[in-house]
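Every protein chain except one is present and positioned as in the full complex.
Labels run A and B following the written order; every chain starts at residue 1.
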Amino acid sequence: MSDSGRQLFPDQNPFSTARVKPGAIEFHFCDDFSAARLVAVLQENRWRGEVVGPHGSGKSTLLRTLFPAIEAAGRKVRCYVVKPNDRHLSMFTADQATWTDSTQVVIEGYELLSRRGQKLLDRVCREKQAGLLITCHKPQGLPTLFQTSITVELAISLVEQLLSKECDFITPADVRDSFSRHGQNLRELLFEMYDLYEQRRPQESPRRA
Amino acid sequence: MEVSLDANLASSSRSRFAGNRNPVGSLMEPLLSLQIAEPRRIYQPGDELACECQIDAVDAKEIQAVETSVLWYTEGKGDEDLGVHYFNRRVPGDCENRDLRPMHRFTTILPNSPLSYSGKIVKVRWCARVRLFLKKGKELYFEQPFSLGNIADSRDDRS
Partner (left out) sequence: MARTFRLWLKKRGGRRTGSRLAGSVGEAVFFGILFLLGAVSLTAVITSQVRNPTPEIYRLGFGFWLMVLVMASFALIGGIGIVWTALFAGTSAERRSALVKHAAGMDLISDAMPTSLEYPNVPRDAYLTNSPGVKLKYRLPTEQAPVWRLGLSALIFLLSTGMTSVLSVIVTQHHMAGSPDWFLTLFMAPLIVVNLWAVRYFFGELRGQTRFGPTCIEISDHPLRPGSDCEIFVSQAGRLSLTSLVIWLVCEEEATYSQGTDIRTEIRVASRSQVLREEATQIEDGAPLECSGTLRVPSHAMHSLQSGHNAIRWKLVIEGKSERSGTMKRSFPVIVYPTVKQRTDA
């Protein structure tokens, strides 16, 4: 809701969920990977693929970075998130009739689907010739499009990107320390940075009515 | 209500793009300004909030609609919640000369809750917002924060 780049309030925390949620920050590709290249690979695999990675490693962020490129390739993205209390296909049963060969079905949390749900989804996508892109923590048998992973350098780079230039009370040493505890879970690392920022930010003078 | 994110930094009086980052078909980007009429920054429940907004540097025919709102939202470690207290949408047909650019004033009586709050993992923010809809699907928005209520910072409590 608040602007990601503008300091509207003096006590605004750069690590609040609005600033770090998928879509708020771009996915940082390493080496010569890019969104366009990944979409090209996806297209070569007949629009089927999986993004594999541990919790909080940026799978959802990567998806949101890929969506514009997928849509630019002429496909309509239909994204569904499987919740632990809804492991069947009820969420997209109504939508299936609208899927076509230009639909890119995206499933976050594919592993949470029941085995029957997974088979049914795969069958429907094949029948409609719709693409299927999933996120998972372990390979599920689709062509691996990308494996997300976090390095300490990437974590430091992201934290520095979020902090303002004037902020000197969170250092790379803090990020390294947090990384040693949370490893591949960047989400938990950023939440810890939130707490650190709250503890260390300078106290403002009391307001008067 | 959807809020589009914009990575471009700007000063408090300039407009902000949402969605497409390319300028709107002119050399200058549209200029949105929003001011809270009364100079004091801490309001109380029941106070009247008066705001003025104005649009410049854009042709009147390019404007599809202007929305003004007074809202609150949460910020912190949880998903954001939003509550709209005041909302008004104007289209060119609402104005005599079909021009939405001149200064427009709007007022609202502020509610009893929720009050502005700066907590450890939950914060409650209030702001007035103006959103400009241009042709070809482009949007710009600008917001001006204010405080409602006189709640102590949770960090003041050392217990």
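Definition applied: a contact is a pair of C-beta atoms (placed from the backbone, for glycine too) under 8 Å apart; a residue touches a chain by one contact, two chains touch by 3 or more.
Because the structure is a prediction, the values reported are computed rather than measured.
S.K.: In the complete assembly, which of A:Arg19, A:Lys59, A:Arg75 or A:His182 touches the absent chain?
M.R.: Touches the omitted chain: A:Lys59.
S.K.: Since one chain isn't shown, list which residues of subunit B touch it in the complete complex.
M.R.: 38, 40, 44-47, 74, 76-81, 83, 111-115, 117, 119-122, 124, 149-152, 154, 157, 159
S.K.: Considering the whole complex rather than only what is displayed, give the residues of subunit A touching the chain that is not shown.
M.R.: 17, 21-22, 55-56, 59-60, 81-84, 108-109, 112, 135, 187, 191, 209
We adopt the following convention: only the chains that are shown with their structure count from here on.
S.K.: If you average the CA atoms of subunit A and of subunit B, how far apart do the two points sit, in angstrom?
M.R.: 28
S.K.: Help me check something: in the complex, which residues belonging to subunit A touch subunit B?
M.R.: Per the touch definition, subunit A meets subunit B at residues 1-6, 8-9, 11-13, 16-18, 23-24, 191, 194, 198, 203-204, 206-209.
S.K.: Give the list of subunit B residues in touch with subunit A in this complex.
M.R.: 3, 5-10, 16, 41-42, 44, 73, 75-80, 82, 118, 120-121, 123, 125, 127, 143, 145, 147, 150, 152-153, 155-156
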